[in-house]
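Of the protein chains in this complex, one is absent; all others appear in place.
Moving on to chain A:
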Amino acid sequence: MVNSFLLDKLEENFPTKIQEIPDAHDLLTVIVDKEDLIEVLRFLKSNSELQFIHLTDITAVHYPHLEKEFAVVYHIHSLVHNIRIRVKVFLQGPNPEIPTATVVWKGANWMERETFDFFGVNFIGHPDLRRILNVDDMEVFPMRKEYPLEDPNRVDKKDLYFGR
């Protein structure tokens, strides 16, 4: 199976709901809206021609310069046809919300907890949305870009000073 077949299949079933990122380096990457997410994931998993049965990973990315500043990223693998797909959902900040994927794969549970823990993405309908790696009484979401790791007063590591 090749990416173009997969994309055709998705566009055929979800016209106007799927947007491809054309310059993806290795995997077919599509953007969907959060309203359509569960429908698309269910389709990917249950369609007999696709069978994306293995949820590999869920994570998030913070793009503070974008209007929709959070992207939740799903990596899914069809073991049967040996093809992978990356699904991205962009969300509005600062308290982003998205439906949970635990209704499709049970394994999404801890991956979503980790994403919540680090980015503060609220997975609606998640059975047990608690912090997982950080302490419970932490108040910030540390992987957001507004929490730099190093002393912001240090100038020697800024790209601007190296002509970039």
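The definition used in the following text is that contacts are C-beta pairs under 8 Å (C-beta built on N, C-alpha and C of every residue); 3 or more make two chains touch, one makes a residue touch a chain; residues count from 1.
Everything that follows uses one rule, which is that contacts and distances are computed from a predicted model.
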The hidden chain: which UniProt name fits, "Formate hydrogenlyase", "Intracellular sulfur oxidation protein DsrO", "CRISPR-associated endonuclease Cas1" or "NADH-quinone oxidoreductase subunit D"? "NADH-quinone oxidoreductase subunit D"
Going by the contact rule already stated, which one of A:13, A:56 or A:122 would touch the omitted chain in the full complex? A:56
Give me the chain A residues in contact with the hidden chain, please. 24-27, 29, 53-57, 59, 61-62, 73, 75, 79, 82, 84, 86, 105-111, 114, 118, 131-135, 142-143, 148-150, 157, 159, 162, 164
